[in-house]
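My questions all concern the structure below.
Missing here is one protein chain; the remaining ones are kept as they sit in the complex.
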Amino acid sequence: MNKPIVEVGTVGLVDDLSGTIPSKPKLGDKLLEGKQEKVGVVGLFDDPHALVKAAEKVRDAGWKQWDCHTPFPVHGLDAAMGLGWSKLPTIALSLGFTGAALALLMQYWMSAVSYPVHIGGKPLFSWPAFVPITFEMFVLFTAAGTVLTGLWMCKLGRWHSPLHDSGVMAEVSSSRFALVLSAKDELWSDGARSLLDEAGCTDVRDLFEDVDDGRIL
Amino acid sequence: MKNLFTRRFDRLVRLAVTVLGGALVFGVGFSLYALWPSNQAVGYEPVQPVPFSHKRMAGDNKIPCLYCHDGAERGPVAGLPTVEVCMNCHTYVQPKDKQGNLTPGMQALFEYVDPATNKPTKPIVWEKIHDLSDFAYFDHSRHTVGARLPCADCHGPVETMDQVYQVNSLKMGWCLDCHTKPPEPWRTDGRATRGPTQCTSCHR
Amino acid sequence: MEKEFKSKGAPPRVTALVVAAEARPISLTEGGRARLAIPIREEPNSHRSAEEQKVDGITRRSAMKFMGATMALASGLAACVRKPPRKVISRTSQPEYNHPGQALYYSSTWTDGPFPYGMLVKVQDGRPIKLDGNPDHPINKGTSSAAMQGSLLSLYDPERLRAPKGAASWAAADQQVRGALKTAKKAVLVTRATIGPSERRAISDLRSVYPALRHVVYEPLADETRRSVWRELHGQDGEWLPRFEWASVVLAIECDFLGTDGVELESIQSFSGTRVAETADDTISRLYVVEGGLSLTGTNADHRIRLRPSLAASFVRALRDAVDERTPIDAFAAANDLDAKLLGALVGDLKENRGKAVVVAGAGLPKAAHAATALLNRSLDAFNKTLEWNPQPAGLIANSKAEIEALVEDGVDVLITLGVDVVHSWSAFAKHLSAAKLSVGHGLYLDSTLSACELRLPSHHVLESWNDARPRVGIISLCQPVIMPLYDTRQEAESLLAWASEAPDAAPHTRFRDFLKARLEAEELEVGPGMEVAWETALHQGVILGPTNAFVPAELDVPRAEALAATPLQAGAYELVLTPHSSVWDGRFGLNAWLLEVPDPVTKLMWDNAACMSASTAKRLSVETGYLVKLSTPDGSVELPALVQPGLADGVIMTALGMGRAYASAPDEVFGTNTWPLIPSEGRVQFDISVSPTGEETSLVRSQSEFSMHSRPIVLEATLGEFRANLEAIQEKRSKEHGEPIYEPFKYGGGHKWEMAIDLARCVGCNACVIACQAENNIAIVGKEECGNGREMHWMRIDQYRDPVSHDEDELSFHHQPMLCQQCDYAPCENVCPVNATNHDDEGLNSMVYNRCIGTRYCANNCPYKVRRFNFFNFQKRFVEDPVQKLLFNPQVTVRQIGVMEKCTFCVQRIKGAEFEAARTGSEMSDGVVRTACQQACPASAISFGDVNLRAPAGPAEVAVKQQSARSFLVLEELRVRPNVTYLARLRNEAGEEAPAPKKQAEERGDE
Partner (left out) sequence: MSARPVTTEDLLPFPLVPEGTTAKDIDDAVSLPMESFPTRRWWIAFSFSLGLLLIFSVNVTITVSQGIGTWGVNNPVGWGFAIVNLVFWIGIGHAGTLISAILFLFRQHWRTAIARFAEAMTLFAVLCAVQFPVLHTGRPWLAIYWMVPYPNHNNLWTNFRSPLEWDVFAISTYGTVSFLFWFLGLIPDLALARDRAKHPLRKFIYGLLSLGWNGSNRAWSHYERAYGLFAAIATPLVLSVHSVISFDFAASIVPGWHTTIFPPYFVAGAILSGFAMVTLVVVLLRKMFNLQHLVTESHLEVMNKIMLATALMVGYAYASEFFVAWYSGVLYEKYVFLNRAMGPYAWGYWSMVTCNVFVPQLLWFKKFRRNPWLMVPIVILVNVGMWFERFVIIVTSLHRDYLPAAWGMYHPTWVDAGLLVGSFGLFFTLVLLFVRFLPTIAVSELKGAVLQKHAGAHHE
């Protein structure tokens, strides 16, 4: 459905929700504000295993600045991309233990130090009674830690993406599998495209991104 | 329609988040500060029906507190002087200004006194300044006689005030400060090192 | 929430004026706090303070400068939450002894009740807040009854009549009365029986002015039947007072001497004194109760014999024959199928204890029974030994309805009722009132009598009145006002004086005082010039004690007695026993919410009375609790709900008089049923009534629904024999704690440790403690509906348990157990409160911090004794908002808001008060310096309270000694909550075990 995108600097116009640009500008239509620059090349697959294979190739070719975009986590892709084991659990759990320690400390301080109150003939620091809260705080802190580190590691909270600008996002989030080679990588050359063709992807396109004017409003 | 999710979109979102967050923090912080009990009580200085100057009485004339507030060493309530007590002196001492008129204070006092006989006619309705909650039971004598505390520890330098205002929050936390870690002399001079902190001491 | 707690007390505050929030500068520096760190040793106006002024002045002013806008906003916000500014009023001049915030005590006399007891009134900031017995009074010796405690509430009753009605002013009213009396051919003055000597004198003076005036005494519940028999048999007026402290065997016939018959406070003291045994050679008295109804006394009996009242006289005669060994009792037993063995034992006991036994017959019984009783007592040599003659009973001789009827039926010109609601108990009297040319009603409320009168005059409450009383020969008891009259009222005696003379009332409120004083000087005291001192002393003591030599009446006229005793009696299928209500008496307290809400000690009914009948009677009538039954007597008929009350004799219906009174303002707010229409002309028993279920149903509200102990270790009991054989008997019955805590238990310092001991051998189950607690601790009244929902607020309740003594479900033995917060060392309630609102203080008290409570009710769930009470609604609202009713509150106790849990804290306000006093005066606290309200009221002195850590010489405390008693036990001990209330088991003195030994009795007498 999509034709290759027009070259840098040419004027196109928008008529499609997915934000892709048709080849021929129609006269009288609203001009496209801003320009687009090529930031890489994207190859689209229909079969996850093909993607895995392609990923292995790219990895072996020694690429650094590249990524796969899939509608669901694909088995074996992490290995294929040469991604290591995520540090996230370590960080989250250590936060969790901190929480537990804080909870116990809080209960001790509040009931035995700050304002000691005699309750039911029990000692001021009746630790067995403090276990449940300690545990709950462990869970709470771990959960919070997971989410926060998760947001940070998954680089969430930044909405823009060349996939939007080039209009392949819809396909990716629905059913297709994309492999993106970034122009930032030192291995970047026009050969990148052919690398993807060899990897047997059904459809290779250049990846464009809107030129940013840095304005806020 | 153009693609929504541009870099500018990100910047806008971040801006919004920062602004809203900041507003929230400030709002909460400010209302906390404004509603913090000690900020409401301290400095409360109502205008009294009789312009009575503690500075003149307790300060310049060095009348001891207990002369008027005689309950303070006898029981829970320090009490206010009866109009009679005022007249003990003011039957004879009636300060006048240069024109020879009675001072405003005296004039106000005579509102409550029959000038012919110098006998009180009606009670004075004062503005309550040091006002504890009704469920807090404070006993003056326990502190004046029991702990031998000077009045000023709680009421501040009243003898320097023309119109009395509240200098301490008189909130529970403030009481506890002294009951748990009393200032130097209490701890050193061998007397009771701390006041009670059990609920029944003040709440019944 | 502060708003709700407003009425902690202090002088009534002006709250009208409100100051705008902007008028209030606000300081940024909490200077005070900073400065506290610097030790201040000099008194004020030191140089340090001088410079403080500068610092402080600057900060305050500068604060206002550069924080202007913000501060305005802040103070605006602050104003929303800061409690409204309040006023303090300084007196114009200081009354003697009177210091703000400190209580004063005045001795007085409780002249409201059926018997004038000595009263000690606690007054704070000019308002009476607690009534107790006057310790110097020889009869109630500092103890008090529920009704006496309750009088406080009626003082502040908003329904009180506040000004004369039917006349523009008092002067006008007096004018009208004097005028009417002058011209009257026949005038009648109706009063109660228990009016003081001075009032009697005032009346006679009045009569000397108006010869046409007749004085009649209307006292429907007076002891008249019994007294008239004595009058007849001894040829002189007077009464036999039982001396239980000298009796080893007591036989009560239909006589509730611990409840509503006679001088109960005195009887309880003297009787319960003979019930305590600690060692193997101690003995206790033995109480037989023979009755058709079920009285409080009956529930305290060692042996109950259920006997229809119609048989009372013949039973006593048979008993006398057996005691005098004419005919054995067996015949009578067989004839009325009673337990012959038990009756035999009774006869045996009486015979062996001649001179140490006493038989008392109930005031409700007919003359025959009293005559027979007199004869029996004579055979038992009880006269002047266990019975003491009092030639001057407290009350006047009451006139019978017939006499009054005869006097007024053909119309009177002036009909005056003084402080007695005649119409409530005698509805027909209303028409006499309306028939009279001028009818004058003098009373507290606009009740059924006053509203039937043309001239309605408001009386002083007893706490506003001067008065005196002669409870007994040789005792004059004085009553003085403790508060200026709240309204434009006047005491009855004052009116009598006003009507007697044309002279205008020169000194209002003191006229009768002067009259009284003059009379005393003239008649009672030979003091001459020393009168002022004598008067002051008398007022201070509250009593004047004359010579108390024993009076011996003329010998009993035996033939007449025998003739009288033999009067035959017809009885029908059902008999009706009418008793005074346990707390509202004849109805004179029938508008007092405290006394209406307190559960009846026997039936546990609240706000109600019912037709009590035994289970088998109920079966025969095929009714159940709550079914309406119609009681028809020759004198009238009434419909009221039935109550199946095991323990009554079969065929006997029992119901309380005095209920069903209402304010004229709210005639529909009637509680209970007015059973006065059923009262017979003589005595209080109807021997032949017809009972018929109406088929309708209603709901009765009771504080307790389950009376079986389910064999749980709640109340322990042993028979005297068992106990003397084995002093460990009770200890062996105690349940054992099991399980060790996983914690190291909390260690108390050596300081005070407050504990309580309750001696069930002494406790008879009267409600004095319950109401005393309610008065002391500002406990809310919740009303009948909420009581029905199980939301009554009494901190102290009296649990009743019933044990079957035979297979017959109506043969029971009863236990009364005062139940209050046990102040457990390992309090289960404390562990579960999420906000620490209930916790333990250093002196072993389980404190309850109302202002911290959020009302999860978890503590109440977790309390095994269920003594915690919750404010489901804003029960106190009515009182807090009413300028008069709020005066009732004890300023030393927080008034609880809606949603707050509350409970007994051993009157912590009294404990702290005493501790502060000791700290102030630097004195040691001796035992008994702190007394809880319940302890102070208890007429049986069953409650001991004190500091168990008290060491010699001051100690050991009474409570510590009691805890060591062989009879001591803890309720639900195995729960290991370590309650701090120790109970002492009651000993049942079973017949046939051993006859009570006399020697102990002799000592007892020595003690008295």
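To keep things simple, chains are lettered A, B and C as they appear, and every chain counts its residues starting from 1.
Throughout what follows, a residue touches a chain if its C-beta (ideal position, glycine included) is under 8 Å from a C-beta of that chain, and two chains touch if they have at least 3 such contacts.
It should be emphasised that the depicted structure is a prediction, and the values quoted were computed from it without experimental measurement.
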Chain not shown: contacting residue from A:61, A:102 or A:140: A:140
Touching the absent chain when the full complex is considered, from A:41, A:172, A:192 or A:207: A:172
Selected from C:900, C:950 or C:984 as touching the chain missing from the view: C:900
Touching residues on subunit A - with respect to the absent chain: 17-18, 47-49, 67-78, 81, 83, 86, 88-89, 92-93, 96, 106-107, 110-111, 114-115, 117, 119-120, 122, 126, 129-130, 132-133, 135-137, 139-140, 142-144, 146-147, 149-151, 153-161, 163-164, 169-170, 172-175, 178
Subunit B residues touching the omitted chain (full complex): 1, 4-5, 10, 13, 36-38, 169, 171-174, 176
Sites on subunit C contacted by the missing partner chain, in the whole complex: 1, 704-712, 714, 786, 789-792, 797, 799-801, 817, 819, 828, 830-836, 839, 852-858, 860-862, 864-866, 868-874, 897-901, 971-972, 975, 977
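By our rule, only the chains that are shown with their structure count from here on.
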Rounded Å distance between subunit A and subunit B, as computed from the means of their C-alpha atoms: 60
Euclidean distance of C-alpha centroids - subunit A vs subunit C, Å: 81
Interface hub residues of subunit C, defined as touching at least two other chains: 839, 841-842
Sequence positions of subunit A contacting 2 or more other chains: none
Subunit A to subunit B touching residues, read off their complex: 14, 17, 19, 32-33, 115-116, 158-161, 164-165, 167, 210, 212-213, 215-217
Contact footprint of subunit B on subunit C as seen in their complex: 2, 5-8, 10, 14, 19, 23-27, 30-33, 35-45, 49-50, 52-53, 56, 60, 63, 73-75, 77-78, 81-83, 85-94, 99-102, 839, 841-843, 845, 847, 849-852, 892-894, 905, 908-909, 911-912, 916, 919-920
In the complex, subunit A residues that touch subunit C: 117-123, 126, 128
